[in-house]
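What you see is the complex with one protein chain gone and the rest in place.
Our next item is subunit A:
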Amino acid sequence: MADPNTKQMPQKSANIAAGAVVCVESEIRGDVTIGPRTVVHPKARIIAEAGPIIIGEGNLIEEQALIINSYPENILPDTEGVEPKTMTIGINNVFEVGCVSQALKIGDNNVIESKADLGKNVILTSGCIVGACCQVNTCEVIPENTVIYGSNCMRRVQTERPQPQTLQLDFLMKILPNYHHMKKTVKGTSTPVRN
């Protein structure tokens, strides 16, 4: 599992667990922890400005996705006394191409489709699907297994959660290192690190 970096001073480098595949062309800024079996494509951006980001395992973050823990609009970056809020992302989530996520708490098995936009105040539970180009910036907790789709962001509840993308993850973990350089991972205890 990834080393939690709570004891140390705010780390400025990413803390990538063994088994995660993070391409060098991706931009990871700030205090970011990435769990094992997570794949981060090139040109993905994970930016921890206003606090750390903790990403679980088995996530798939595709190209041009932007996961950003940003300051709220009315607070300047230099203000003192602002507590850094941690953004947590669970396991088996999929962030498709071009999506933007600022939600502070994302559960498991969610799919955020291409060009979707999640605001700061949304909390995704498990099994939610935010459709392509849907903007969700309400201040609410999205119930489990909700599908948000359509230009009017219609909603419906589905009976089963989306399946984890194990096949795709395995494939990418084999193929991506053939074509891209990977970022260095933190040495794990048992399994050898694959760079």
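A few remarks follow.
Basically, a residue touches a chain if its C-beta (ideal position, glycine included) is under 8 Å from a C-beta of that chain, and two chains touch if they have at least 3 such contacts; residues count from 1.
Everything below uses one rule, namely that contacts and distances are computed from a predicted model.
Of the names listed as "Trafficking protein particle complex 5", "COP9 signalosome complex subunit 8", "AP-3 complex subunit beta" or "Dynactin subunit 4", the one that matches the UniProt record for the absent chain is "Dynactin subunit 4". Across A:V100, A:V122 or A:V147, the residue that sits in touch with the chain not pictured is A:V147. When the omitted chain is restored, the residue from A:R29, A:R45, A:K85 or A:R155 that touches it is A:R155. For subunit A, the residues touching the absent chain in the complete assembly are 129, 131, 146-147, 149-150, 154-160, 162.
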